[in-house]
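For reference, the structure discussed in these notes is given below.
Every protein chain but one is kept in place in this view of the complex.
Moving on to chain A:
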Amino acid sequence: MGMPLDQSFVGRSWPPTEPYLVGREKIREFARAIGATDAAYHDPAAARALGYPDVVAPPTFPVAITMAASRQVIADPALGLDYTRVVHGDQRFAYTRPVVAGDALVCVNSVDEITSRGGHEFITTRTEVTTEAGEPVVTVWSKLVQRGEEH
């Protein structure tokens, strides 16, 4: 408890995850859960009219894939992260294109930064989300904060 995170994780990359097959119903479920009603999230014909092969995912949908994928990093006991004291610090997405139903997406995780300030530990993971052929789709950065012990 309260140990600094293992700095040797910075700059490391992990092997690609197994492909995540993006389902049409999963996108619809996610869109309903956030109240997003745009037809392109729900109706394949509306998405096709915009030039996509199937329904389009809302902008924050990739986190449903990357959060699970990044457990490869943050759940590694060697990192030393106490998940019960973790809060979400920052989140960033840079899109090449939206996620679309039918995509089979692979995640490559790396750790950009680990810092320590005011008793809190900060870790920034970067996940490159690509197709199985390696075509870029979106890059996702998450900064997690492990809060220091109360004094």
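Simple rule for what comes next: a residue touches a chain if its C-beta (ideal position, glycine included) is under 8 Å from a C-beta of that chain, and two chains touch if they have at least 3 such contacts; residues count from 1.
What we mean here is this: contacts and distances are computed from a predicted model.
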When you check the chain that is not on display against UniProt, which of "Carbon-monoxide dehydrogenase small subunit", "UbiE/COQ5 family methlytransferase", "MaoC family dehydratase" or "Multidrug ABC transporter ATP-binding protein" does it turn out to be? "MaoC family dehydratase"
Sole contact to the chain not displayed, among A:22, A:56 or A:81: A:56
Of A:76, A:90 or A:135, the one touching the omitted chain in the full complex: A:90
In the full complex, which residues of chain A touch the absent chain? 26, 29-30, 32-36, 38, 40-41, 50, 52, 56, 58-60, 63-64, 67-68, 84-85, 87-95, 97-98, 141, 150
